Structure formats: structure tokens, C-alpha cells
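Notes to accompany the following structure.
All protein chains of the complex are present and in place, except for one that has been dropped.
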Amino acid sequence: MGFELPSILIADGGGLMNLKACLIVAVIIFSIGAWGVVARRNVLTVLISLELMLNAVNLVFASFARMHANMPHEAGNATAGENGQIFALFIIAVAAAEAAVGLAILITYFRNNETVDTRDMTELKQ
Amino acid sequence: MSDLAFILAAIVCIASAVLIVSRKNPVYSVVYMLPFFLGMTTLFVLLNATFLASIQMIVYGGAILVVFLFVIMLINLRPEELRDDFSLKSWFMTCVGAGLLAATLALFSQNGTTNEMEKSFYQPVAVQKDKTGADVVFGSIESIAHPLFNKQMVPFELASVLIVVATLGAVLLSKKRI
Partner (left out) sequence: MMEWIAHYLPARDVLESRMYLIPLFPLIGFLLNGLFGRKFDKKFSGFIGTLAALCAFIMAFMCVASLHEAENGRTAFHSSYGTWILTSELNCSFGLYIDKLSSVMILVVTGIGTLIHLYSMGYMAHDKSVWRFFAYLNLFLFAMILLVLGDNLLMTFVGWEGVGLCSYLLIGFWYEESKNAAAGMKAFVVNRIGDLGFLMGIFTLIAVFGTVNYVTAPVNGEKGNVTPQTTFDTVTKQVKMPENPGLLDYTEALRLKYGKGEKVELPEKAELPKYSAANVADPKDTVSIPLTMPKDLGKNLAALITLACICLFIGATGKSAQIPLFVWLPDAMAGPTPVSALIHAATMVTAGIYMVCRLHSLFAFSETALLLIAGVGAATALFSALIGLTQLDIKKVLAYSTVSQLGYMFVGLGAGVFSLGIFHVLTHAFFKALLFLGAGSVIHAMSNEQDMRKMGGLWKKLPWTFGTMLIGALALSGVPGTSGWFSKDNILANVLARYHDTHNVLYLVYYVMGITAALCTAFYTFRLIFLTFFGQNRSSEDVKSHIHESPWTMVLPLVVLAFFSLAGGFLYGGSFIEEKDALEHLGIRNVPYLEEHSLHGAHTLNLILTGLVAALGIGLAYFRYGKGNNVPDPEKSTNIAYKASLNKFYVDEIYDALIVFPFCVLAELLHWGMDMIAIDGIVCGTAEIVRNLSSVLKRIQTGLMNAYAFAILSGTVAFLIYLYMNSVAK
């Protein structure tokens, strides 16, 4: 690696930061994001909250990947923990794609209906 | 010291999350996304996922946030169209959900994780050696690239296909005349 991280950002264990804490933080953020999806009327806010949820999930993946970092490796498998981070990478990619497409749909809808309020979007109603 | 960083980053994340979902004006929501992403990045770094942290900042903060902002500008809602969301029923449901969350967290913090799982967090990350004898730094770009281009080649390619499709889709969807 080219440069060293400042020591404040190097977690070397034996402190507050452990798996449980990370997961609790992730759950809290996820719940906040879920609340935003369910309870907000503005579609844009809903989409933003969706991103929030995806980020929380990313945090969970990264924490579990860290958990695997020091676990004894099987022979020849030096990258057990990186699988979690790779998956988190994919989630970022997918989130980006989904945000783009979702916003495109929103723009088209807005062009036709002049509203971004979910209470006015009731075409699915029987 | 890293505890301090962790706590600060966590507080920043949670606070900006609350602020994101509670603003009436979506522009404000987007604005508060930035500290959120920064906090997340810090958390990732603390978790030794340095490459992931950089990608997170670049993609989320640099692309997605900007796209959201563009779309909000495009939609161009006037302030009086932003009606008030909250009613008594939804406050009630929120409290119910919050209580559920609190209960879950309480239960979780008692017996959510085992000692075996926590063990790695109490030690620094050791540098391992891979097959060829070179150093493998956890979370570095090399260590991510190795599986990504060997074992996880197919998801990688599929992700690129997905991005192409999404690009085309977004362009197609938002044309005024096809």
C-alpha cells in the first residue's frame, strides 16, 4: 500500500468496536431507511431512503468480512474475508444502476402526471 | 482511539440518516446524504475495507448523490407542493416500529453474537501470506482483485452487463420521444 492510514482509523481491537456494535448501527440505519420508505409521500425521499437501506446492508457485509479476516484460513485460501467486501462492491454497483433506472422512471412518470406524491399514484388500485 | 472514531462515525451516520428521512424538501435530504456517506466511509475504513471505502465515496457521493440532485432540479417542485406528511396514525405506527426495534436490539445485544465471532475484532488484522508467498493485506485492492478476476469472474462480468443495461434503460425511459 502506498500510504499508511492515520492511527485513529486503525481498529486494532480491544475496544468498543466489535461485531455487535457494528451490526447494531447497521440495524438502526436500516430501520430508519425502512421507515422512510414506508412513511414518506414524496417519491424522491422514498428513493433516497432506499439508498440508506442499501448502505446499511453494505455495513453488515463489511463487518462480517472483517470477522473472517483473522479466522484461520484453509490451505490456499488466503482471501476468505474478501468475499464479503466483493459482495458489498456488487451491491454498490447494483444500487447505482437501480437508482439510475428508478429516477428515469420517476422522471417519465412526472412528465405524464405532474405529481410525485405517492398518494396520487393509485393506478394499481382495484 | 479508534473507539472514538467509531463512535463519532456512528453518531454522524445515524443522525444524518434521521435527518435524511425527515426533511420536507428533498434537496435537504440530498444534502444530508453527504455526511452520511462520509460516516459510512469512515466505518468501512475502521473495518479494514479500504478499497470498499474508496469505492463507496466515489460511487455514492460522487455519482448517486449528484444524480439525485439533478433529478430533483429537473422535477422542480415548488415549495407549496410539498405537503405535510405526518398524521396521528403514522406517528402511532412509528412508535410501534421504534418499540419493536428497541426490543430487537435489546435481545440482540444480549446473545446476538458468539465469542468465536467476536474474536477477530479483538485483534489487529494479521498479514497473511498467499500461495505465491507474497503479502496479502486484508481489504487492499490486490486482495480484492484476486478473487474478483478469478473465482468471482462471472458475477463481475454480469455486474458490468447490468450497468450497461441500466444505462441504456435509463436513457430510453427518459426520452421524450423514442
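Labels A and B are assigned to the chains in the order they are written; within every chain, residues are numbered from 1.
The criterion applied here is as follows: a contact is a pair of C-beta atoms (placed from the backbone, for glycine too) under 8 Å apart; a residue touches a chain by one contact, two chains touch by 3 or more.
What you see is a predicted model, and the numbers here were worked out from it, not measured in a lab.
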Out of B:Leu8, B:Leu34, B:Met73 or B:Leu100, which touches the unshown chain? B:Leu100
For review purposes, identify every residue of chain A that touches the missing chain, sorted by number. 34, 37-41, 43, 46, 118-119, 121-126
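In this text, only the chains that are shown with their structure count from here on.
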Note: chain B sits from chain A at a C-alpha centroid distance in Å of 4
Chain B residues touching chain A - in the complex, by the definition given at the top: 1-7, 10, 13-14, 17-18, 20-21, 23, 26, 29-30, 33, 36-37, 40, 42-52, 55-56, 59-60, 63-64, 67-68, 71-72, 74-75, 77, 82-83, 85, 90, 93-94, 97, 101, 104-105, 108-109, 112-113, 117-126, 128-131, 136-140, 143-144, 146-148, 152, 155, 159, 162-163, 165-167, 169-171, 173-174, 176
Interface residues, chain A side, partner chain B - complex: 1, 5, 7-25, 27-29, 31-33, 35-36, 39-42, 44-45, 47-49, 51-52, 55, 58-59, 62-63, 65-71, 73, 76, 78-79, 81-83, 85-86, 88-90, 92-101, 103-108, 110-111, 116-117
